[in-house]
Structures are given as structure tokens and as C-alpha cells.
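One protein chain omitted, others in place.
On to chain A.
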Amino acid sequence: MIKAILIFNNHGKPRLSKFYEHYNEDTEQQIIRETFHLVSKRDENVCNFLEGGMLIGGSENRLIYRHYATLYFVFCVDSSESELGILDLIQVFVETLDKCFENVCELDLIFHVDKVHNILAEMVMGGMVLETNMNEIIIQVDAQNKMEKSETFIFQSPRQDR
């Protein structure tokens, strides 16, 4: 099971945080800080797996991360997930974001964090992997976005582009 998915930049600023287990607000922020601290210390050419920090379950859980340009994508998982499989999953996630946003960069994630949540919701549900086929995910996300757009047109409410 995936316990949490975190995206933060090189300075530790959170760009997306999704927890699949319950922690209170303070603990969530502490986990983000602790994870950033652990991950940012790592060299570029070491392996992408770490033991989880104390707040998120310690040595029972692992942090699997990938560093893309200015962003760290960190998945915190327990022992039932395959480490190499999760690495591939992160790759699929980032490639999907790339397709949806066209050459995605950090700014896209900053200004469209709700869209990123929607894409993620089509991939991981309740801490478990839902769909790994990039095209399938994009089709679903596009269809739902279209629905939103059509509503704004019909009901003449403020532009859905919030």
C-alpha cells in the first residue's frame, strides 16, 4: 500500500501532498519537512530507496523517490509494494503529467495543483494502484475536464479555470 505521495521542490516547498493514511495537519507538515530533509541529503548517483523517517512509520516503510529537474516525487510505501515497480509508476505519472500539460514544469504544478490531484486520482486510489496505462488515464481525465467545461458553458458560472 502506498502511504503517501509527496511532490516538493528543491527547497522543500510542497507542490502536492496526498496522504492515504490518517495523520493530523501538524503531523502532515512535519512529515513533509522530514521527508524533504532525508531526500535532499542524497547524492545524485545513489539508489532511489530510503528507509522512511520516524514520523511516517520508520523502517517498515520505504521512501521511493525520483528527482526531475527542480522537483522531487516521493512515494512512501510499505513492504507490500515492489520498489522497482513503484519507480516505474513514478515514471508513468510524470509522463502522464507531461502529456496533459505539454512539457510540464514546476509552474504548471504550482498553478494547477487541483488538476494534478485529478490525474493522480485516476492512477492511485486508496493507496493502491488503479491504472497504469497512460493513454487510458489521459482519456478519462480529458473526458471529465470536458464535462466541467460544458457545465460552465450551460450554467454561465465563472470560468472553470479557477
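Everything below uses one rule, namely that contacts are C-beta pairs under 8 Å (C-beta built on N, C-alpha and C of every residue); 3 or more make two chains touch, one makes a residue touch a chain; residues count from 1.
Just so it is clear, contacts and distances are computed from a predicted model.
S.K.: Considering the UniProt annotation of the chain absent from this complex, which name among "AP-1 complex subunit gamma", "3-methyl-2-oxobutanoate dehydrogenase (2-methylpropanoyl-transferring)", "Large ribosomal subunit protein bL21m" or "Auxin-responsive protein" applies?
M.R.: "AP-1 complex subunit gamma"
S.K.: Across the whole complex, list the residues on chain A that are touched by the chain not included here.
M.R.: 14, 16-18, 20, 22, 25, 29, 43, 45-51, 82-85, 87-89, 92, 110-111, 113-114, 117-118, 121, 125-133, 135-136, 140, 143-144, 147-148, 151-152, 155, 157-162
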